[in-house]
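Here is the structure we will look at, set down as structure tokens.
Missing here is one protein chain; the remaining ones are kept as they sit in the complex.
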Amino acid sequence: MNANSGDRNAVLGRIREALREEAPLKHPAERSAGGAPTTAHFREWLPPVGSRIDERLELFTRLSQTLRSELTLCENIAAAAAAVTELAAQENWKTIALHKSDLLDGLRCLLPASLNLLTVDEGYDKDALEACDAGITQCELLVAQTGSVCVTSSNDGGRVLSVLPPHHIVVARRSQLVSDLTEAYASLASKYRGTYPSMISFITGPSRTGDIERILVLGAHGPKRLSILLLP
Amino acid sequence: MPCRAIHISGTHPMRVTLFVPCFIDSLYPNVGMSMVRVLEHLGHSVEFPEEQTCCGQPPFNSGYWDEARAVASKQLDVFKNAEIILSGSGSCGAMFKVFYPELFHGHDREAEAKALSAKTWEFSEFLVNKLGVKDVGARFDGKATFHDGCHGLRELGTKHAPRELLSHVKGLELVEMSEAETCCGFGGTFAVKYPQISTAMAEVKCNSICETKADFVISNDSSCLMQIGGWLDRNIGSVKCLHLAEVLASR
Partner (left out) sequence: MTTLAEPPRHQFQLDANRTAADGDRRAAVRKALHNYSSARDKTGATFNDWKSARNAASAIKHEAVNHLDRYLEEFESKFTARGGKVFWASDSKQARDYIIDLAKRKSVRAIVKSKAMTGEEIHLNQALLEEGFGVVESDLGEYIQQLKGEAPYHFVFPCMHLRRDEISDLFHKELGTAKTDSPEELTMIARRVLRRAYIDADMGISGGNFIVAETGMISITENEGNARLTVGLPKIHVALIGIEKVVPRLADLALFLPMLATAGTGQHMTGYNSMYGGPRQPGELDGPEEFHVILLDNHRTRLLADPEQRDALHCIRCGACLNVCPIFKNIGGHAYGTTYQGPIGSVITPHFRGLEDWKHLSGASSLCGACTETCPVGIDIHHHLLHNRRNAAAQKPAKGEQLLWKAFAFLMQRPALYRLASRFAPLGSLLHPLVSGSPLDPVRSWTSTREFPHAPMRSFRDQFREHQAAKKGVASSGTQQGAKR
């Protein structure tokens, strides 16, 4: 059963047979090289971002508001720790989860001693992680065009830390803010050179649903709150 | 016709050939006559080839393309020498303009179908974009809302032209309804094959018309007006349907 790829040859055979006759191209795209337009041109059509860093930040801030992400500009890691401490008091946290990284290690030692910390790097108990009041992660990138936070499984606390606890806190640096998704993918491509993490996820706002009468409710399954602490 | 000497666009007299579908011919003759009056008022000559019958849309929409092609072939003959073809129904206009080339694709008369398509105009598009006319000198007192017939709107891309013309009609107050672009539910044979669905759609449309408190609903497609008028007359009674040409022809 190991190399069971099923009806591979039959399916591929039917596909090749079906494709013997060419289908007309109904909407010829501009800027195409060969079959399809090159990805570098997408930004001519997508929502504009602006090329300067302050324009990017302005857009990211505006979209965060619409999305109900809570963006805080922090002068330094101590300010970020103070922001976390304040949230902890506000929501009466007992335990929070986080992962190891240079950035978060700096934060960790500034947090109040009364907070229990769960570090996920050596594996974790699912129930224990579920019981945490918040999860703190770093991220790969922030995307101005969409207000998104990009996390991956190899860097930012794995696949679950950013989505299981009810409050997700992202600590990021301003230099991580890219203009659009095209730039985000290009940046990931040059960083990982073909060996991508097994998960890349663009998180855009706290978890949400509109399934009941199309009325927006936050915190459907994932975090009810998403706080982004942005360092210089 | 030697008219080489005249080069002023908008005043250049044209020979316009009308396609008047069966239901306008027998049920709404005034729509056709209004088109004649507007065009003649603007100095163009109008002709109506008596040999014309149906554009072939009913069998075409029902899937019987051979039968549709036979009917359409007849119109290719009839309109062979036309310069400009206008129809009072966006739907029949779309049949000529958009669907004839597809219907005849790969058939003997494909080139003729394409030529016919190129000569066909939606009435308001012809006035505004071909003739460059915005004000036809009409006067019509009343409050009205405009219904975009789907074929005119989406097959022919007509949205702006009728509103441009109506905005210059003296005495007319035009208010947009929220569901202006929503289908009225006519859809040809659909209206009688699925009467309940069709009527539910008419109800949505007409409720939106009534919300505007307009006294008239104007459209560039008589087939939609048959549906809308049919529902309004049964359920409301006070709102009247008018074809765009009828408004433009009133003085």
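The chains carry the letters A and B, assigned in the order they are written, with residues numbered from 1 in each.
In the analysis below, a contact is a pair of C-beta atoms (placed from the backbone, for glycine too) under 8 Å apart; a residue touches a chain by one contact, two chains touch by 3 or more.
All figures in this text were calculated on a predicted structure; none of them were measured in a lab.
Undergrad: One chain isn't displayed here. Which of the visible ones does it touch?
TA: Taken over the complete structure, the missing chain's partners among displayed chains are A, B.
Undergrad: Would you mind spotting which of B:150, B:169 or B:217 touches the chain that isn't drawn?
TA: B:150
Undergrad: Extract the touching residues of chain A with respect to the undisplayed chain.
TA: Its contact residues with the unshown chain are 1, 4-8, 10-12, 14-19, 21-32, 34-37, 39, 41-48, 63, 99, 120-124, 126-127, 130, 145-148, 153-154, 157-160, 162-164, 180-182, 184-186, 189, 194, 196-215, 217, 219-223.
Undergrad: Spell out the interface residues on chain B facing the chain that's missing from view.
TA: Within chain B, the residues that touch the unshown chain are 20, 22, 24-33, 36, 48, 50-54, 56, 58-65, 67-68, 70-71, 73-74, 102, 150-151, 153-155, 181-183, 185-188, 190-202, 204, 226-227, 229-231, 233-234.
Everything that follows uses one rule, which is that only the chains that are shown with their structure count from here on.
Undergrad: Centre to centre, by mean C-alpha position, how many angstrom separate chain A and chain B?
TA: Computed value for the inter-centroid distance: 52 Å.
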